[in-house]
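With one protein chain removed, the remaining protein chains of the complex are shown where they sit.
Chain lettering (A, B and C) follows the sequence in which the chains are written, and residue indices restart at 1 in each chain.
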Amino acid sequence: FRYNMGSFRGHALPGTFFIIMGIWWTIKCTLKYACKKHKRTSYLGSKALFHRIDIVEGITIICMALTGMLGEQFVTEGPHLALYNYKEGQWVQLLSWHHSTMYFFFGLVGVANILRFIINSFPISLIKLLLSNALFVEAFILYNHTHGREVLDIFVHQLLVLAVFVAALIGFLEFFVRNNVIVELLQMTFILLQGSWFWQIGFVLYPPSGGPAWDSMDHDNIMFLSICFCWHYTLHIVIVGVIYAFVTWLVKSRLKRFCSSEVGLLKNTEREQESEEEM
Amino acid sequence: FRYNMGSFRGHALPGTFFIIMGIWWTIKCTLKYACKKHKRTSYLGSKALFHRIDIVEGITIICMALTGMLGEQFVTEGPHLALYNYKEGQWVQLLSWHHSTMYFFFGLVGVANILRFIINSFPISLIKLLLSNALFVEAFILYNHTHGREVLDIFVHQLLVLAVFVAALIGFLEFFVRNNVIVELLQMTFILLQGSWFWQIGFVLYPPSGGPAWDSMDHDNIMFLSICFCWHYTLHIVIVGVIYAFVTWLVKSRLKRFCSSEVGLLKNTEREQESEEEM
Amino acid sequence: FRYNMGSFRGHALPGTFFIIMGIWWTIKCTLKYACKKHKRTSYLGSKALFHRIDIVEGITIICMALTGMLGEQFVTEGPHLALYNYKEGQWVQLLSWHHSTMYFFFGLVGVANILRFIINSFPISLIKLLLSNALFVEAFILYNHTHGREVLDIFVHQLLVLAVFVAALIGFLEFFVRNNVIVELLQMTFILLQGSWFWQIGFVLYPPSGGPAWDSMDHDNIMFLSICFCWHYTLHIVIVGVIYAFVTWLVKSRLKRFCSSEVGLLKNTEREQESEEEM
Partner (left out) sequence: FRYNMGSFRGHALPGTFFIIMGIWWTIKCTLKYACKKHKRTSYLGSKALFHRIDIVEGITIICMALTGMLGEQFVTEGPHLALYNYKEGQWVQLLSWHHSTMYFFFGLVGVANILRFIINSFPISLIKLLLSNALFVEAFILYNHTHGREVLDIFVHQLLVLAVFVAALIGFLEFFVRNNVIVELLQMTFILLQGSWFWQIGFVLYPPSGGPAWDSMDHDNIMFLSICFCWHYTLHIVIVGVIYAFVTWLVKSRLKRFCSSEVGLLKNTEREQESEEEM
């Protein structure tokens, strides 16, 4: 198993992570919303289930982040945790360190997901904030990532920064306007957009067919990529819409039992968190 | 019937669309506000009427978007749905594809207007969000639209981007501060501004008199256009103000019956939506 | 009486207008706040007085705007309402037209101040919005005002744009967070800053001593002006603070009667507006 960020696989890996997490979060938040709507009185029951899911989610995110970090560090041409080469007097593989740093901040989101069940007074809204934070840091690093590269390379990364920054901003807004399902789904759309745009960058700069990268001088390529970005966005609006419709329909027609099961567990813990959410 | 976006008619068409929709939305939202204010208890009745109007509105928007998209694709020199010319190894008519994409996102607003009556759990606020979304996408595409053109051309399009972006931003804010009539009318002012500025661009770059475009090197033209933009804005403030005053007066003096008619229809549907609006 | 915006007096005039209005609005809003705080039950009485004051204020603003507009148009070298010189094929005195447009938007604020008492259903918050709007338009025009000038000239105008834009932004925020006295006073600080910075620009570019303008090439001048801007700001924080403290003390110690007088007038009108304010 070998990859480098400056390669097709190096872009496909984070892209896949973001698409998986985006789809998963879309399903989860629609499920939560649908359960809450249809069973206002006893939806607490399903919360116990959601808590278990959250732990699995936390572990998954940490695994993804570790995969990314270790992959970046210990591939053949990676820095192997060396930061500065004192012999040659130069930094070692700074781009890999950039990527490791980004993965690390997403790892923090996973850690927070776990810590929440260990530490009792852990503020739940912090998880959302850390996700938004990880996205802001990612946008910041990506923005400082492409100095001195070619025009097309910079442009596709700028669009990525745009998607990441908007996702971060919506996440930050969500912190103030809590429990609004539409804002949450909007953020997921941008996380999905980010994921598929990573793939697009891979195809543009490192075509898996082995051919050369797209012509950086051809102005039409930039013109095309800017609408291509919108088409990706359309696609993800449709995906999120379909998931939302499907999950809502599922909850309505069959899974009414699912939400009402397991009522009565963990009530003490939940009541505390409830009061905190209304803080 | 033939037009090209790079022509007077190509700018007049979307301009006309936006002016029609801007005036219509101004009338609609003043009407809603006025009815709500004067007949707080029984204004639900008029909602049934508004719903029918919304369906007609949705169909109209879809028709406009389709006209725009098909027009862009199937005019004589259009791309005819071809995206890449493999023979010559170049993109086909990307500017037309840009315009089609913009029209498409406005089409989504129309689709949402219809879907709302088919799908029961459709969140109403999504329609506003999709309008804001379509405006953001339009601003994004217009921003990436004028690479490599002349100074004056870029400047008039930048002002257009400004108007579109502000309209989008206000629409997004409106999502958080719902049911504030002034914010809604402010957004309409910027949509009208956008519409008439499309016409202005047509007059500047493709004078219908057949004369040459304005001198791109003359710095005074830019100075003039920046205040001209403000004058357009003034005009639309006055138009919106007059419509607001007229409709309010009309509702007060004569149409009190109009609002109280048709009470009692569709009550079940409305109650659900009411509770959703308070979400 | 003769002045030109490209002169000391042309900058001192709007500067004086803004300083007068800034101080006046600071006094008014502190007075309102102090009366409201000390006489929560009967502060409606003073509202009748405030209404009369508002009419005078509206007329004053309109007079100032007219003075500015007419001054710009009909000075010796002004455009005298001519926009385009068809003989020479060029625009006439566009800078004067710029200034006239700015004055016009402030005139609208005055008109709204009057209209509010003529039209019954006039939304009060619109006045604040129009002030914010006038400031945004001023920032927009000033931003497009200095193309092709010298570095120092552009820099001092950019600082002006900054002050105007911040004042506009705070005014817009105030629209959402109504009746917060600190936010209102903050906006006044920036309006005062704008006023005194107009004077500063006059001193820098057109020294009234008759000497030459400051050296545009000397980098130290820019360095100095950027802290000078902060010192102006400090000064206005102190001025606003002193006015706030003085007026609050005055209301507390002596003018308790002032606020409670005139209770019972215009009650019907006020109740409507009250309910609108809670909209």
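Brief remarks on what is shown
Convention: a contact is a pair of C-beta atoms (placed from the backbone, for glycine too) under 8 Å apart; a residue touches a chain by one contact, two chains touch by 3 or more.
Since the structure is predicted, the reported quantities are computational estimates derived from the model, not experimental observations.
Note on the chain not shown: across the whole complex it touches A, C.
One of A:Ile27, A:Ile53, A:Ile114 or A:Ile141 touches the chain omitted from the figure, and that residue is A:Ile141.
Contact residues of chain A toward the unshown chain are 90-91, 94-95, 97-98, 101, 104-105, 108, 119, 121, 123, 125-126, 129, 137, 140-141, 144, 147-148, 175-176, 279. By the touch criterion stated above, the residues of chain C touching the omitted chain are 173, 177, 180-182, 186, 218-224, 226-227, 229-231, 233-234, 237, 245, 248, 252.
Note that in this section only the chains that are shown with their structure count from here on.
Chain contacts in this assembly form an open path, with each chain touching only its neighbours along a single line. Residues touching across the chain A and chain B pair largely diverge in numbering: under half of the numbers involved belong to both copies. The angle needed to superpose chain B on chain C by their Cα atoms is 90 degrees, rounded to the nearest 5. Taking each chain's centre as the mean of its C-alpha atoms, chain A lies 32 Å from chain B. Those residues of chain B in touch with two or more other chains do not exist in this structure.
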